[in-house]
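Have a look at the structure that comes next, please.
One protein chain omitted, others in place.
Order of writing sets the labels: A and B. Residues in every chain begin at 1.
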């Protein structure tokens, strides 16, 4: 039995028909079966590519990317995924476009989507805005399709919002599945999602929120650790609690990095801004209060500096299970003595896990491609079989 | 008889062989048959795409886009059209390139065209410049092809110049053809192309000029309305007069929005800058007179503000034929109370026509694709037949 047959058999056991013609916004909107379908398709697409088989499903079509924040990894991951499937990426650079001139979101969403099959959006800066913006765009293009404006219905991939970062944390999880030898092996493992010190300001909360919202699905013991004042959105904590209860895992909180690390199988030390500060910043931006923003930044940097001991050190790593926890990060990390004087992680820890971290990142293009694949293909198993049968060469060797 | 056969039969009645290997610059350079060929191919391409048949005619090749002004719609329309036919868009961003360093137009035109099949240019800012620039580029790449520098001859699509905006007004017209149930039904209908108030400055004249230059071709009664001082180019008015005479329609002018709207079947209320002011601005830019430009802007805004009553209101709409004229706009519109305090159109009017306006815009990618198709394909009927026969899937479903 070939590896591809195994993927197809796996898919046959899962119920994911609702993903067809649907968006991927938050992992907790999706069923366990749907998440597993994404992992399985991602592995299948990677396997096809490794075997020089092109999984192109589009002969033409656009993948629109709309980044409202700087991005290297996610930008290239989205471009790679689109290209693999046959879509050409077209960036909507709001600086260059007429959006800045007061155009409404509905209008723009339709005007850029006449030949768009997928829209990828990153909008993580302002609390309460990003997710809402994506939901609006999704609704508007659905209307456009219903009204005969758009020949096809573009589906959305959330490339990071204020609440969740599903392409990141799904890639993180697929990495864990590979490292631990199967999704069933995540059960009972302890994960420390901990805050870490950074000399920079205003890092988004979507990664810690995404991690606690997702890893609690698999029966893991998820500990969220941060100094007082660095709370994440309480709605997402509720999601994590509910998930843990359902999956037979646990979700706990602590203000001690040591406690989180003790006996952990997986550690994810990463800086983020306090939720309440991000709320305040959103209001200040809305009011155009530049002085207020600068003042808030100074406050936050000062607040961060009180917690410089929240660093992933060799000593802390020794507290983990046999001292061998999997160290994770969404990259780029603030590495002490490398990218900053003092930051999230000691250089020797980061270096030891560098290869593993790169592999973690390498799943993202395939996760995005799987999300697109599942939203566009009515019968993924049949399509995979057909792709293998045709075995179109990706590149002449 | 299939719908595609009908398109092919229609094309068989038209003489458009001169479009092959030719540019699309101004609609009045083209014969009625040629314009109808564009409409027919646009509909045929849209039909193919709706039926999930890929009309890709290029296996590789570049579509160069050169925008000298901000653009969302036209940029994405051009990108969509190129992608549909198999061309990859490459933007010439003059900021990034060496054009700013004194390179001549001829040299740049050739240097970017080694593998270019199409060049789309938007250059609408300066009176007397845009159209001339495009003609130069066209001539230079023709020379380059003749001299053996370029293996292929890139053809040009005017994506908006100082004189005409052919992709916009051809899309507008195709929308009218669809709304009115056939090109023959345009005859005798009254069109009000009217100026409208905008709180912004320096909007190009290419849309009103394009509209009066095109809709007079079909036997329509075209009325151009604007306050005194907002005259368009007299050369284009001459074109409109000549067209009207030949087509059995009419072209008249008025300084009253009410008069234009009375019994109109179609209204197109839209702001533009006075031609003479744009001429003056072009000179000031040439002289680098920044203070003069700022002063002119203030004058023009003041002049605009004298005509805030030129707004497309519900009351005015009631004057139109049965109160049901088709409201058109190239978008984005200045909507009173939405995108500005007071602008071109009342929000309730705009909202009522929103779906229709989006459909109007949705024709543009197909119009551009049709222009490219006709300039590149020697026997379009044969090629359409072949595309249908092969029925290559655009996207696996």
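The rule is short, and it goes like this: a residue touches a chain if its C-beta (ideal position, glycine included) is under 8 Å from a C-beta of that chain, and two chains touch if they have at least 3 such contacts.
Only a predicted model underlies this, so the values are computations on that prediction, with no experimental measurement involved.
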item	value
Touch with the omitted chain, as defined above, among B:150, B:330, B:345 or B:388	B:150
Sole contact to the chain not displayed, among A:31, A:54, A:185 or A:348	A:54
Residue among B:4, B:112, B:134 or B:300 touching the omitted chain	B:112
Residues of chain A (touch criterion as defined above) contacting the omitted chain	46, 49-50, 54, 56, 70-73, 75-77, 79-80, 83-86, 88-89, 200, 331-332, 338-340, 355, 358-359, 361-362, 364-365, 392-397
Touching residues on chain B - with respect to the absent chain	57-62, 86, 88, 90, 92, 96-99, 101-104, 107-108, 110-112, 114-115, 117, 144, 147-151, 376-378, 383, 386
